[in-house]
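Take a look at chain A:
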Amino acid sequence: MTVLAVEGLRVTFPVRGSLLRRSRFTAVEDAAFTVGENEIVAVVGESGSGKTTIARCVVGLRRPDAGVMTFEGAPLPARRPPELKRAIQMVFQDPRSSLNPHMRVGAIIEEAWLTHPSVAPPGPRADAVEAALAGVGLDGEAAARYPAQLSGGQCQRVSLARALALSPRLLVCDEAVSALDVSVQSQVLRLLVELRATRRLSMLFISHDLGVVHQIADRVVVMRAGRIVEQGPADTVFADPRHEYTRALLDAALELNDIGMT
Partner candidate 1 sequence: MNDLLKITSLSVDLPGPGGPVRVIDEVSFDVPAGRTVGLIGETGSGKTMIAMSVIGLLPEGAAVGGAISFAGTDLLTCGPQRLRALRGHEISMISQDPMASLNPTQRIGRQVGEVLRRSGAPRAEVRDRVVEMLDRVGIPDAARRARDYPHEFSGGLRQRAMIAMAMIAHPSLVLADEPTTALDVTVQARVLGLLRKLQVEEGAAMLLVSHDLRVMSHVAQDLVVLYAGRVAERGSTASVLGRPAHPYTKALVRSVPAVRTKTAIADPLPGTSAVPARRPSGCAFHPRCPLATGRCRSEIPRPREVAPGRWSACHEAEKVLS
Partner candidate 2 sequence: IGSGGGAGRNAASQAIVASGTFVIDNIDPGSAQGGSAGKELAGQQIYGRLAKPDATGKLVPDLAEAWKPSADAKSWDFTLRGGLKFSDGSPLTSEDVVASFDRLIDINGPYAANYKGVSAKAGSDTVVTFTSPAPDPALPSKLTTLFVLPSGVPADAASYFAKPVASGPFMVESFTPSSELKMVPNPHYWGGAPKVKSLTIRSIPDVAAKLAALRTGEVDVVWGVPDDQIPALRSDASLKVEAVPSNGNFTMWFNSGIPALKEAKVRKALWQAVDFGTIIKQLYPVTGQPADSPLAPTVFGYAPQTPVAYDPGAAKKALEEAGYPFDKPLRLQFGQAQFKPFLQAVVSSWAKIGVKADLLQKEQAVFIEDLLALKWDVNFQLLGTAGYDAATNLGRLYPCAAKRTGYCNPDLDELLAKAGSATDQNERKELYTQASKIIWDDAVGMFPMTSKVSYVWNKNVSGFTLDALGYPDFSKAVESGS
């Protein structure tokens, strides 16, 4: 079953033009892809190719200019009811700026249940928060801390915990591991893969690190200048790229040259 289907997506931004003409810049043009149940779909492409823009449309932070998005078979309305909002969550790139520095971790997680009492777990809140934190491998003691007192990797886990607290069915990760040091990166990646298995999550995974994408994605969507140039199962795309841009991307990507140079 497809969880998310996107068709003919088009997003433009106004740019300051001349006096009378307000010209618009097309950031995403005619994008179409699907995310199946329990599937991880990766979006790759160079900077400015429109990856984030697509993600924001999917979660409803931005209204597309054109296109249809279907969630679990039903089209996503422009104004999403709480239930639909809840079902699609997102994790952002910058682990620090995705948490309000003035709120304690516990409050950050609880806030999700405040607005969606239907998915709030029964029992005392403190226990629920502790359980949510445990779900992402954090100590319950972290609930009393402020984001500034956590490391980047821990912050990213809190973001995850907040998103997961609403039991979403689709999780959008926009460069969710890019800002982390490699030694921490694998911690978070591990967690994502585990979560997919335990909570039957579908994921839209945006990244520019082809190595990471290869490790985690089932399918890959390649974007360039707002258009999808190629998509397919990860193995196929990596082994046999069809589009020359995909090839260029793969060629440019450095491997760890463990022979080194002398």
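Quick note on the criterion: a residue touches a chain if its C-beta (ideal position, glycine included) is under 8 Å from a C-beta of that chain, and two chains touch if they have at least 3 such contacts; residues count from 1.
Here is how the candidates were picked: all candidates are chains of the complex that A comes from, given by their letters.
Note that the structure is predicted; figures quoted are calculated from it, not measured.
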item: In-complex contact partner of chain A, selected from candidates 1 or 2; value: 1
item: Chain A residues within the candidate 1 interface of the complex; value: 46-47, 151-154, 181-187, 189-190, 193, 208-212, 214-216, 234-235, 238, 248-262
